[in-house]
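Missing here: one protein chain of the complex. Every other protein chain is in place.
Now for subunit A:
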């Protein structure tokens, strides 16, 4: 009866009478890390079920990669690289990062919509880790990032992109981008928790998103930019991510940029995950 740090006493499915005072003496206020992870995975399972039930939510991650990749390749290709074929090795990793990160904004919007529903009241009243409903939602969204990643890469291949980094290099780049997008989605999840409505989440998120993705080397080399802008582009973690993905697809090699991108991702999670959970708990 004194399992103070382990899981809660297993619920009795049978008809045994409940002894409130005895249970009250036994329950702990602490949720162990392993339990937190398991609860987050369960919430992730819920997210996957939701995606399966409402596949129309996937429209953005299916159409956007196709349209953006096609459009920007033919708009910028000739002007920047002389011809489309030589622009692709430079551009595909860039548009990959841009597309997947844009997708992560939707995480915040959907989280806001989800939180307005009654079921979040129940999540709040359950003895589960506070972070689990948020982490679960973000976890399920990696499926969306994976779809966007795959489609962007496939579009590139269809248009004639032949990455020298090979299969392993391309897959590594894809995974790196998905991981970083997941980290960045904590920023948008934070807006999702503090905002009043889903549409305002969209608005605030775009203000963060545009400088982050466009003031980078995703579409054009930074060399021709004014020095103040180039200064930002050089420190922008998105630039490091783009460069890392480019190196992986071009030659299959991990560069120091990948390290910077991962470090940036870790910092974002370290800052925004606690902020988001705190804001969520204050609402609870």
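Things worth noting here:
The rule we apply is simple: a contact is a pair of C-beta atoms (placed from the backbone, for glycine too) under 8 Å apart; a residue touches a chain by one contact, two chains touch by 3 or more; residues count from 1.
As a convention for this text, contacts and distances are computed from a predicted model.
For the omitted chain of this complex, the UniProt record lists the protein as "ATP-binding cassette domain-containing protein", which is one of "Transglutaminase family protein", "Dynein regulation protein LC7", "ATP-binding cassette domain-containing protein" or "FAD-dependent oxidoreductase".
Touch with the chain that is not drawn comes from one residue among A:18, A:59 or A:79, which is A:18. Where subunit A meets the chain that is not shown, the touching residues are 7-8, 10-13, 15-25, 27-31, 35, 39, 42-43, 45-46, 49-50, 53-54, 117-128, 132, 283-284.
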